[in-house]
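Take a look at this one; I'll ask things after.
Omission of a single protein chain aside, the complex is shown with its protein chains in their original locations.
Now for chain A:
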Amino acid sequence: MTDHTPVLRLEDIVKTFPGVRALDGVSFNVLPGEVHALMGENGAGKSTLMKVLGGILQPNEGRIFIEEEPTVMTTPVQAKAKGVVFIHQELSLADELTVAENIFLGELPLKSFGRVDWGTLYDDTNAILKQLNVGFDAKTRVGDLSIANQQMVEIARALTVDPKAVIFDEPTASLTDAEKVVLFDVISGLQSKGVGIIYISHRMEEIFKITDRISVLRDGQYRGTLNTRETNEEEVTHLMIGRKLDLSRNESHHELGDVALEVRGLSCGKLFQDVSFNVRRGEVLGFYGLVGAGRTEIAETLFGLRDPSAGQILLNGQEVRIKSPIEAIGHGISLVPEDRKGQGLVLGMNCRDNMTLPQVDDLTAGPFVSDGAEIAIFDQYRDKLDIRTPGWRQTVGNLSGGNQQKIVIGKWLSMRPEVLIVDEPTRGIDVGSKSEIHNLIRDLAAQGFAVIVISSEMPEVLHVSDRIVAMYSGRVMREFTSDEVTEDSLIQAISGITGDKVA
């Protein structure tokens, strides 16, 4: 591979913002036909680097070469014209337009008098779609497609030019396992055509499955490039965070208390049926399954956001009916929701106000909110959870994902819940903060909280849970203890292949 000229080469890129050196002499190159992973914690400089590559930001120092030609790119359009194409993490498609219109938006083929040449448009689009091997055609309305297929449209957009380098930014964040397989096929297709690929992801399994080399950034500095085949997760993590990570199976067996929450035969329409389980004080109960298996919906039902159609919920042995989040909170149930930015936080509010939001009614002196009481709570949980922020006045939207998640967790811990439900606790969070949050969850159980963790990541479920409930298509397939669970049996259970059904 090394005898090829790199499709893309960066040399000593420096980008400073007032007071910050966001990129500090970063150099690396991408060879044709290679998948090159770019890794680093949130804030390590990955997005800044990508913006420099995409022509959105100009570097203060350093040079960019495309096929050894020094290049300056000042706009995204220019970058694309030179063959550097982005597949963004967040989809930016117009739902009401067709696939073809979305792909060629802004560069529709024209006939005389500015009329759109629909024939050419659809032919060109179908030619691209054929390369991607997808099951929809040029005339499909984008809004009717699944998220995974919308992502394919986003990729198809990149193929309207002859790309030299394609950058994927967390492409699998919202994909199911089956959909990932299709994506990886597309990537290897590009690879075989000699396109260089930069692949940004937090997910180690993927990195090790599909990449050839891994470059690591830390605090804006280039920390080195590793050959994927000659390295392992530990070494990469070490480069990224400068220390080692504990990713072992959960084996702690402290005393478990009484059953805090029991669910019997709970159903909610077509979302989930006949779900039964219990969780004890001091225990972490993991829920594992594919996206859409009904796990989040169970959590939302327990939190009073959905009405169950059948079944019972018992708290400390007493049957309760929960009709709203306010009642759930009153019963001591707390939910750290799946969508941190959409459901967990008011991004424009400061750290303190976000944290005390559910209990602001109780923190009053006379008619007014008591500043002192609020700051005391914030300080307590900032120290307890090691939240890194310049102060409580900081707007939550400016914090890193890990610190944002800690604010949400702190918000619910400060309510002293009986049962804490955590939905996808580390989605979109970098490796270092991830393990901190895992430790935190274990600690909470050790302190006697009953904790339910919903996760789509197997290592995470295995790492934190005392017991694991495997779900498939709205039903509980099997329950495992941490001693008996194996990766194979877990995968079988969530794929709907029944072993012994223990519900």
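The working rule: contacts are C-beta pairs under 8 Å (C-beta built on N, C-alpha and C of every residue); 3 or more make two chains touch, one makes a residue touch a chain; residues count from 1.
The rule is short, and it goes like this: contacts and distances are computed from a predicted model.
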{"item": "Complex member absent from the view - protein name from UniProt, among \"Sugar ABC transporter permease\", \"R-phenyllactate dehydratase activator\", \"Pyruvate dehydrogenase E1 component subunit beta\" or \"Molecular chaperone DnaK\"", "value": "\"Sugar ABC transporter permease\""}
{"item": "Given A:221, A:343, A:400 or A:473, the one touching the chain that is not displayed", "value": "A:343"}
{"item": "Sole residue of A:224, A:311 or A:325 that reaches the chain not shown, by the stated touch rule", "value": "A:325"}
{"item": "Selected from A:69, A:162, A:255 or A:361 as touching the chain missing from the view", "value": "A:361"}
{"item": "Touching residues (missing chain, whole complex) on chain A", "value": "18, 303, 305, 324-326, 328-329, 335, 337, 342-349, 353, 357-358, 360-361, 363-364, 367-369, 411"}
